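Just below is one structure, and these are the notes that go with it.
Every protein chain but one is kept in place in this view of the complex.
This part shows chain A:
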């Protein structure tokens, strides 16, 4: 189930020719990119954001832009001292798997066709509702625009040939480098009737983190959306009671965001001091 990522009309984008190993496109042009002085490379830094933005097309409305999630420099996670490894100039752009082309394989084509048909009957164009279809590792992901999310969920649940009647919840992911689309809400839907599964993904920006609630369609998403609000700060508009669920009510911040520190204290073990996990070297 491999696919070749496309980038339609994104001439200035570094196009990964192989999705393998995530490293994909090593962007070498443009001279030296600033070295991120990051304590933890998983955290967004100014320099990394700047480097990442160079790979994003100027047109923010571009339909099939790359989902750049990180830009890494060097190797071995060494940020202090001189460039002893000789890899200091290495710059790697990490992008998530891009949109797939037909045939998607398995039942995926049928699901997409049926969804397009049902949405069309309701007066919504498939292309307007779904940004892109990604088939990766034998799993189908539909990137849905937030204004059509509820319509898509309703179509997936109610149509007898689709019948994704079991909503398995919502989980958030924070991609600080995916500019303007930093926060992703990911919905996992199962069809008990047809023994199928589909994943919906909605991307919104940190500046406007609003997604319509799916609780009306899948009442079981109530707590999952509260958890995603709690951990990521995605506001689910229309949710019956969007209160924090895991953290205390007066907790500041959203702990699962990448710029939220993990915290921790050094631990002594047999005379040696082990630093807290978020200050240890990261090799990513």
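Simple rule for what comes next: a residue touches a chain if its C-beta (ideal position, glycine included) is under 8 Å from a C-beta of that chain, and two chains touch if they have at least 3 such contacts; residues count from 1.
Note that contacts and distances are computed from a predicted model.
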item: Identity of the absent chain, which is to be given by its UniProt protein name, from "Sarcosine oxidase subunit beta", "ABC transporter permease subunit", "NADH-quinone oxidoreductase subunit D" or "Thiamine biosynthesis protein ThiS"; value: "NADH-quinone oxidoreductase subunit D"
item: Options A:139, A:208 or A:237, residue touching the unrepresented chain; value: A:139
item: Residue numbers in chain A that touch the chain omitted from display; value: 19-24, 40, 42, 69-70, 76, 94-97, 136-139, 141, 165-169, 171-174, 186, 188, 190, 192, 195, 197, 199, 218-224, 227, 241, 243-250, 252, 255-256, 262, 277-278, 280, 282-284
